[in-house]
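Right, I'll just put the structure down here and ask away after.
Every protein chain of the complex appears in place save one, which is left out.
And then chain A:
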Amino acid sequence: MTAQTETPAEAQAVETRPPSTPNAKRRNWTGLWFVLPFFAAYALFLIWPTILGLYYSFTDKSITGRTPSWVGLDNWSEVFADERAWSALWNTAVFTLYSTPPLVILAIVFALLANRARKAGWFLRLAFFAPFVIPVSVVTTIWTWIYQPDGGLLNHYLELFGIQNPDTPVIWLQDENRAMWSVVITTVWWTIGFNFLLYLAALQTIPQDVYEASAIDGAGWFRQLRSITLPLLSRTTGLVITLQLIASLRIFDQMYLMTSGGPNRATEVAIHYIYISGFEGYRIGYASALSYVLFVLILLVSIVQFRLFSRKGA
């Protein structure tokens, strides 16, 4: 109905303006109606909680439902004096530092291999991407089983190859020093598929004749890798590193399921501590202040990413 009344105006507009110039759009409220449903959900489930969380961080709000009262900066000063909060942030940073390099470097290596191997390419893509689609609790169950000190798959092979004495089995998840590494290994195995896919897509956009030209100039595969492939992948690498940093800072699921933050809180990470103070300690106000500390950290990484990519231009 409205379409019919609009038709003459539209037809005229088509005649008077050059076709397909974007700035010839008419300025009216129609577009807002398309944006409104999303924006309503966005306001309710993203903007509002962001504001509400900040407000809660200045109150002693509790999950028990009594009316919260304003406590000013008390939660914030408590966060900065809380050794457990610092240790959780430190563990998050350690996890990020351990997991990011292998997740980026191995992803490049795997993508280069899968891209080169012609006949086995499908198999490599399957092998490296398959773990990524498995739900986290299945991943952690499989790996918890593999890490069993007594009769687990990993220790079995360590003993078989004589790396480890069978009488003193390696303790993986229950050892303060090894627990973090164990979760890192599981995480690398599980999530590398995503970075692998990004690199594979980027590799396929590099035209083949660049390599042919350089081969004529006498460049070997290493020289090609260093002078052609890696420089052409630098944009993807920037993207992968920042996405990986943000993802690693948000670590929670694997720790919660594999170690519950233990042993002796050696793997208790930021979101886990937020979860504990909010949902086990019932201190919504304090947990909100903690959330905001993590929020600001991730925000800083995101801003670096945005600056990095807007400078390189697109």
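One rule holds in what follows: contacts are C-beta pairs under 8 Å (C-beta built on N, C-alpha and C of every residue); 3 or more make two chains touch, one makes a residue touch a chain; residues count from 1.
Definition applied: contacts and distances are computed from a predicted model.
*Asks:* Report the protein name recorded by UniProt for the chain absent from the figure; options are "Carbohydrate ABC transporter membrane protein 2 (CUT1 family)", "Sulfate transport system permease protein CysW", "Cytochrome c-type biogenesis protein" or "Rhodanese-like domain-containing protein".
*Replies:* Per the UniProt record, the undisplayed chain of the complex is "Carbohydrate ABC transporter membrane protein 2 (CUT1 family)".
*Asks:* Touch as defined at the start, partner being the missing chain; which of A:G72, A:P135 or A:P207 qualifies?
*Replies:* A:P135
*Asks:* State which residues belonging to chain A touch the missing partner chain.
*Replies:* 2-4, 6-7, 10-11, 14, 19-20, 22, 25-35, 37-39, 41-42, 44-50, 52-53, 56, 113, 117-118, 120, 123-124, 127-128, 130-131, 133-138, 140-146, 148, 150-153, 156, 173, 189, 212-213, 215-218, 246, 249-250, 252-253, 256-260, 271, 274-275, 278-279, 284, 287-288, 291-292, 294-295, 298-299, 302-303, 306
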